[in-house]
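Removed from the display is one protein chain of the complex; every other protein chain stays in position.
Letters are used for the chains, namely A and B, taken in the order the chains are written, and counting of residues starts over at 1 for each.
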Amino acid sequence: MTRWLLRGLYATLAVMVIGTLGFAILQPIKVLPRIGLGPGIVLVDQDGGSLTSDTLRGKIVLYSFGYSRCEAPCRGAQTVLQEVQRQLKAEGMAVPVQLVTISFDTVHDGPPVLRTMAAAAGADPALWAFATGEANRLKYAIGGGFEVYYGPNDADGFDYDPAMMLVDGWGILRAEYRTPTPKLETVLRDVRLLMEEAENSEGVARYAYEAAHLFLCYP
Amino acid sequence: MNNHTELHIHPIERIWIIISFAMIGVFAIAVLTAGFAYGFQLPVPEDRVVDPNLVATPGATAFGEPGLRELSPGNMEARILAQTWSFSPKEITVPVGTKVTFFVTTKDVQHGFHLEGSNINFMVLPGQISKLSTTFNTPGTYNFYCHEYCGVGHQTMYGQVIVTP
Partner (left out) sequence: MYAHENRLTAWHVGIAFSALMIGVLLGPFQTWEHAGLNLYPALRAIGIQSYYQGLTIHGILNALVFTTFFITGFLTFAFTHSVKRASKYPWLHTTALVVMTLGLLITAVPLLLNGATVLYTFYPPMKADPAFYIGLTLVVVGSWITGYGLLFTWSTWKKENPGKQTPLIAFASLITMVMWQICTVGVAVEMLALNIPWSLGLLPGTDPQLARTLFWFTGHPLVYFWLLPAYISWYGMLPKQAGGKLFSEPLARLSFWLFLILSTPLGLHHQYVDPGIPAGWKALHAVLTYSVFFPSMLTLFNVVASLEIAGRARGGKGTFGWIMALPWSEPSFTAQALAGILFAFGGISGIANASYDLNLVLHNTAWQPGHFHLTVGTGVAFSFMGIGYWLIPKLAGKELWSKKVALWQAWTYFLGMILMSNGLHILGLRYSVPRRSALGVAPYGSAEWTPFLIESALGGTILLISVVLLYVNYGMTVFAGKKLTREIEMPVAENAEGHPAPAWLDTWRPWLVGAVALVLVAYGPVIYMLLTRLQLTSPGFKVW
């Protein structure tokens, strides 16, 4: 009796140790951290249509920020987004993805200007929206929600910390890229991971995904 | 060989053991509920890893020009750079009711950050950014201290949050 009890104990401990370390080291499933709830968004896009957190629900959204007269700091994100758009179109998307470039310049960048920006960037309207919103609400969403600073500067433009934000279909912020030169591979990898998670995390696999979150199986 | 298997426990000690277990259970549930369900914040990794040798260079990171910025009305961000033996900025002024998110890192040794009388208390480590937020609801002057030994000038390292009515 005692012997079997002991064997059971050892087996349980072995499963615990191998399971924990195996999951943490091999990372059979990789996930992005759940950083926090993304902000509520109310925007107007280049066609004058409304773009809100509700209409974006169920889509993986990659936000970038800028304004029409912005040069260098906004270019980094734009080149990456162009490439993301190209690759996603080529691969096809299992889960809808939306790229959104938000302009801070609520006075100057109305829908006509946004259309010009979209055309200049080569944006596919089905995939990539340019949008702006009401000044105060925008400040709450971008500054308060995403914690991305921007504010008018002396040169009649804006100072801002270059950043891109990746939000999943449940509206949860999953990745932040706070740099003027985001890496294409990282962004694409993260978008693909979110697509996989949205596709696969049903039924029993859900628990495996929860375990991946618990054991921080981050890429 | 001793083949005795039963552990003899005195009845009163049995009660004591049950009480001990119950205490541990109640404590654990209480702190975990407070910590997770009520959203107590602890500084945790956000993948905002920086190179301590470059962090103070203007333009390289947000800590190149540390200071207070308004993210949205009533919501501010204080980027504070710790170094031996000072915080920069040393003093920040906010209107009452403001939510302030502190981002703190160091360019040299380990430091600490504790805003007196609050839950804003964390280590400041080279290569990591510590972050916690609080809302200032009472006007007054609040000190924040470096609470980790950082050299012979450690005792001079502090700063203040001035909350104006």
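By our rule, a contact is a pair of C-beta atoms (placed from the backbone, for glycine too) under 8 Å apart; a residue touches a chain by one contact, two chains touch by 3 or more.
Since the structure is predicted, the reported quantities are computational estimates derived from the model, not experimental observations.
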### Task
Name every displayed chain that the left-out chain is in contact with.
A, B
## Note on the structure
Checked against the full complex, the residue among A:119, A:135 or A:214 that touches the missing chain is A:214
### Task
Tell me where the left-out chain touches chain A, residue by residue.
2, 6, 9-10, 13-14, 16-17, 20-21, 23-25, 214-216
### Task
List the residues of chain B that touch the chain left out of this view.
1-10, 13, 16-17, 20-21, 23-24, 27-28, 31-32, 34-36, 40, 42-45, 49, 51-53, 84, 108-110, 112, 114-131, 143, 145-156, 158
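Simple rule for what comes next: only the chains that are shown with their structure count from here on.
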## Note on the structure
Chain centres from averaged Cα atoms put chain A and chain B apart, in whole Å, by 27
### Message
Could you list, by residue number, the parts of chain B that touch chain A in their complex?
### Response
5, 46-48, 62, 69-73, 75, 77, 101
### Query
Once bound in the complex, which stretches of chain A touch chain B?
2, 33, 35, 136, 139-145, 147-149, 151, 161, 176, 178, 218
